[in-house]
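Of the protein chains in this complex, one is absent; all others appear in place.
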Amino acid sequence: MVNKVRDSVHGFIYFTDIEKEVINWPEFQRLRYIKQLALTNYVYPGAVHTRFEHSLGVMEMSSRMFDRLCIKTRSGEMIEKSLKVIGLDKKTARQVLRLASLLHDVGHLPFSHGGEAIIPKGKKHEDISISIIEYLQEKLEKLYFKDITNLVVQLIQKQVVLPELKLLKDIISGNIDADRMDYLLRDSHHCGVDYGYFDHKRLIESLSVIEGINGGLDLAIKHDGIHALEALILARYYMFTQVYCHRTRRIYDNYLKGYMESWKGKISDNFIDVTKYDDVDLIADFRRVAEEESNPFHNFAYRIYNRKHHSMIYETSEFTDARDRRKSEGIYKQLSNIYSKDYNLLIDHGEGNIHKFLVDGEDEAGEEFYVIRNDRECLLTEESHIIKKMPKKFHVVRIYIDSNIISEKISKEAIDELRIKALEVEREVR
Amino acid sequence: MVNKVRDSVHGFIYFTDIEKEVINWPEFQRLRYIKQLALTNYVYPGAVHTRFEHSLGVMEMSSRMFDRLCIKTRSGEMIEKSLKVIGLDKKTARQVLRLASLLHDVGHLPFSHGGEAIIPKGKKHEDISISIIEYLQEKLEKLYFKDITNLVVQLIQKQVVLPELKLLKDIISGNIDADRMDYLLRDSHHCGVDYGYFDHKRLIESLSVIEGINGGLDLAIKHDGIHALEALILARYYMFTQVYCHRTRRIYDNYLKGYMESWKGKISDNFIDVTKYDDVDLIADFRRVAEEESNPFHNFAYRIYNRKHHSMIYETSEFTDARDRRKSEGIYKQLSNIYSKDYNLLIDHGEGNIHKFLVDGEDEAGEEFYVIRNDRECLLTEESHIIKKMPKKFHVVRIYIDSNIISEKISKEAIDELRIKALEVEREVR
Amino acid sequence: MVNKVRDSVHGFIYFTDIEKEVINWPEFQRLRYIKQLALTNYVYPGAVHTRFEHSLGVMEMSSRMFDRLCIKTRSGEMIEKSLKVIGLDKKTARQVLRLASLLHDVGHLPFSHGGEAIIPKGKKHEDISISIIEYLQEKLEKLYFKDITNLVVQLIQKQVVLPELKLLKDIISGNIDADRMDYLLRDSHHCGVDYGYFDHKRLIESLSVIEGINGGLDLAIKHDGIHALEALILARYYMFTQVYCHRTRRIYDNYLKGYMESWKGKISDNFIDVTKYDDVDLIADFRRVAEEESNPFHNFAYRIYNRKHHSMIYETSEFTDARDRRKSEGIYKQLSNIYSKDYNLLIDHGEGNIHKFLVDGEDEAGEEFYVIRNDRECLLTEESHIIKKMPKKFHVVRIYIDSNIISEKISKEAIDELRIKALEVEREVR
Partner (left out) sequence: MVNKVRDSVHGFIYFTDIEKEVINWPEFQRLRYIKQLALTNYVYPGAVHTRFEHSLGVMEMSSRMFDRLCIKTRSGEMIEKSLKVIGLDKKTARQVLRLASLLHDVGHLPFSHGGEAIIPKGKKHEDISISIIEYLQEKLEKLYFKDITNLVVQLIQKQVVLPELKLLKDIISGNIDADRMDYLLRDSHHCGVDYGYFDHKRLIESLSVIEGINGGLDLAIKHDGIHALEALILARYYMFTQVYCHRTRRIYDNYLKGYMESWKGKISDNFIDVTKYDDVDLIADFRRVAEEESNPFHNFAYRIYNRKHHSMIYETSEFTDARDRRKSEGIYKQLSNIYSKDYNLLIDHGEGNIHKFLVDGEDEAGEEFYVIRNDRECLLTEESHIIKKMPKKFHVVRIYIDSNIISEKISKEAIDELRIKALEVEREVR
């Protein structure tokens, strides 16, 4: 039977009885209690939506991408042939793709990326997702078929996979992927901003595949989708700088990171513990600690829960280079020397990837991506003037101040004084 | 200074420094943790938005309504004159209106209407809002002016107020009001449904005032806004039947009501205690009780938290009359006689007001509302064929079943059997 | 090969190489020069869109409706079985449906309905479309297959057809049809009004079929589509009263009708002549005659081209009964007696069908339409409280005045005087 749910971005999302069962498992239901954007609602009040609806949305988007590719004669045949090498047919591959999409975020910690501070070095939330999927192996294989866990894990893990699975993996998480297409649209919708919209229907319509180097297939687009792809990249850039790295959100991310140190013992090496916690627990925890003045994490909790945040006094452009950053650190040090006994100063580096394509004049090697034009494979960065010139990363540095005694309000005059001072120091520091 | 926040429905919402201070008080910030639609997200996953953004939205909408009325020569002068009687000018009245809009929901219990079961008989969430506003009196009057609390309270309380304040009160909560205009649009946006949209800009554009019977002014509309008003009424009807009284939401409201009995002691007669609790506390509470099998409220908590809900086996039309309802009760009794040892049966009455206007063939007296046409005041219900024929209320009755042992899953066959049985019984019962 | 075009309402519209050829024929290209809404752009400046884009839109909508029905197991099988009786498979039926949709308006006269005054009594623009399709028979059958003309004609003509074709015919023009779904959305889009929007995706999603009385199938909807259907009916009502029968558009329709008398000789009984004329010819004609003062049609042409229109002085409600209309005629006569030597008076009856369903308390028999609920076929009018109470027709009467000498401007005072006089007369006339 076909089940459906109304989604705020994609209209109806359909799912099978088997998928319904997976959705009903507590491990997945827990995502109802993990906000997609942590404390972003302090800036955009509408941003309280959850990983639950995002995960359904990714399942929908990856299916649409796959179906679009399969409906075209040429790419449909290429996919069929490639999957056959590893013994899969299109229907089964689609099932695996959908399941992996659904579960890709199942390992998220409370407050999503905000909580990641407690994951051991070198691990990512994807590793936790994998642990949980492996923990569910028996139940999954009973519902689907033997080996599905292994296939799903390959679509989520970072390391290299069977070349024939790479296309599916790229659909979930690659250069043009269901994950980011969904979150850009969804976050824009709930925040009430226009930044993240792009013509996703046209982009999906223009998808194609080409032969990869190592035997599998690579995602590509037809020439008429190039401006929709540019719009996706710009949407990412705008959402990162305006929402995900908004100056107020960044300061709370700092507090969160500090606070999460107190949770370090809670997650054993076995990541399954993660499923015990969600935003409700973390909020309840803040509240308690915000009252316990003797608690070493009191300050973080108090600031977060009572929205007592630092004020920004200095900000670089969105595209700093190493020199700019060194300079900012210099300004921060000098200001600290002068003011640290009166004020609490803080420096923050907000950074992110805008894209990973090969571009002009960047040290770091980018990924090749192809555009099909007149039946020829052309490099994206030769076809798109916008992307060719678009830096891969942005990196903004900000300096904030606040009173040393957090219950005390810092005056507007003090902030202005430090703002002016920062600009003076900027001129001196080299 | 003008502050602003991005709203998912209205674009930017502006507010003054004084208003910012009120917004920052913990009593208002608490609304960040009260979901607008309780457990509706079990049906519409996007519906996790909060009373916080709604309250800002109502402040914005009521200002737009007031400003629109004031900008027109005739209604602007009438308002000025009417306010003068009670010693107010338009600027002050606007401040009071905005503050009352902002605070009208400040007394909401956890899970909004879901939690209302614990308010003493005869009281409503508006009464709690008033208690809290009175509790804040000193701080408010320091920020604004002496007497503002009293004015704000008059705009929120149900009882009759100074006739000259009635217009402001109606703007917040009347037949065409900022509260419902905001929630219809906002709930639609986050649920992802179209039902609640209507041409609110046109409706506001067509607002006017006429002399009321008791000295104040009544809201009215110009003839060209009549179809926008019809659309508002229909939006309300659709949102009520499709979202607020959705069969799955209603069953959880039943559990919630049952569970809230366990909270009865928490709120003293002094309603100020309400500000201690929000959705986080209630959810944490569910979780605890859902594990305590001996707890008398275990069943409710378990059902709510683990989403184990009854299945609907019978449903009437949306517009039952007393006879239909008696019949449904008869069906319920007869089914209970037969099945209650095997199944847990439950009957639910979902009802709501669609509008309060005077209409054809309804016993209950409706409110007169006027449309201005060719400079004459005409009765709305003579001008609008749609509203004239639209019932004031809907009332749907539903019968649900579930296993007596809630951990046991009821089979699809059992549900089908009872569905058929219900239809058989329906034919017999008179 | 698949061809596509960007449509302002439906996104991309796809069509085959064969369909491309038909689209390229001058008989179809002529629709580029027939505005969808005649002189409505005098009221809504954006309303200059053409029958060309509407016809493509209807082809798209009827395909979506048919495909939706075929994708569902039960209705898909019923359709297959029914078509088999007359020797058609689903693929062929779809081709016929698309072609009939594309060509259904090919017989429209200049200014669409505006020009219909010159069609002989008892004939409609559909009859002209049929004549043109029959004229194209040889070319069509060369492209498609023998007999397609006959099938297409059956889907367009008013008279009863093979019962097995009724479903296809109803998809193009019935109670829920592709034609009106497209024009409501499209006219709203270009006029810039909200009236005509409704959740067409949901409505199409809820389509189903049931066994008809005479052997074929009837369109029906599932219960969850009922509010979308109500919205369609309301959209029709609003668009008719606010746009298609707008008081200013109606007055120009009167002039148009008068002017078209001068074209009577142009169309022989053989309707093929129609393909020689379009809006460009008619406009060029207006302009010429607007300068020829001796021409008996000068006045109409001058008024139309120079936008010298009567002013409305009296208007009834949108739902007059026979008595109201008699009364309006009485008012008109009395005013004419008094004023006709100074002013040019005119009475206009604007009327239209809102729907054809069976409803409460209407003399005229309505069409039965079924809603599928709990696998049972229920009468729409018992399920929908809105439609049950919604009149099938509206009929508004308006009286206009203008100067007898059209170059002379009538004063605002004169208009006001007659307005007041009309209201006085209204009170007297019974």
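Just so it is clear, A, B and C label the chains in written order, and each chain counts residues from 1 on its own.
Everything below uses one rule, namely that a contact is a pair of C-beta atoms (placed from the backbone, for glycine too) under 8 Å apart; a residue touches a chain by one contact, two chains touch by 3 or more.
This is a predicted model, so every value here is computed, not measured.
Trainee: Thinking of the whole complex, not just what is shown, which of C:Lys166, C:His190, C:Lys327 or C:His385 touches the missing chain?
Mentor: C:His190
Trainee: Specify the residue from the set C:Glu19, C:Glu53, C:Glu230 or C:Asp253 that touches the hidden chain.
Mentor: That would be C:Glu53, which touches the missing chain.
Trainee: In the full complex, which of A:Ser317, A:Asn337 or A:Asn353 touches the chain missing from this view?
Mentor: A:Ser317
Trainee: May I ask which residue of C:Asn41, C:Gln137, C:Ser262 or C:Ser317 touches the chain that does not appear here?
Mentor: Residue touching the chain left out of view: C:Asn41.
Trainee: Would you indicate which residue among A:Lys72, A:His227, A:His298 or A:Lys356 is in contact with the undisplayed chain?
Mentor: Counting the whole complex, the residue in contact with the absent chain is A:His227.
Trainee: For review purposes, identify every residue of subunit B that touches the missing chain, sorted by number.
Mentor: 11-12, 201, 205
Trainee: Residue by residue, what part of subunit C touches the chain that was omitted?
Mentor: 5-9, 11, 24, 26, 29, 32-33, 41, 44-46, 48-50, 52-53, 56, 189-193, 280-281, 283-284, 287, 306-307
Trainee: For the chain that got dropped from the picture, name the residues of subunit A it touches.
Mentor: With respect to the unshown chain, the touching residues of subunit A are 194-195, 199, 202, 227, 230, 234, 238, 241-242, 317-319, 374, 382-383, 385-386, 389-391, 419, 423.
We take it that only the chains that are shown with their structure count from here on.
Trainee: Compute the centre of every chain as the mean of its C-alpha atoms, then state which one is farthest from the centre of subunit B.
Mentor: Taking each chain's C-alpha mean as its centre, the farthest from subunit B is C.
Trainee: Quick one: superpose subunit B on subunit C by CA and send over the rotation angle as a multiple of 5°.
Mentor: 180
Trainee: Could the interface between the copies subunit A and subunit B be described as same, meaning over half of its residue numbers are common to both, or is it different?
Mentor: same
Trainee: Distance-wise, how many Å sit between the C-alpha centres of subunit A and subunit C, to the nearest whole number?
Mentor: 50
Trainee: Indicate the whole-number Å distance between the mean C-alpha point of subunit B and the mean C-alpha point of subunit C.
Mentor: 40
Trainee: Go ahead and note the Å separation of the Cα centroids belonging to subunit A and subunit B.
Mentor: So the centre of subunit A lies 36 Å away from the centre of subunit B.
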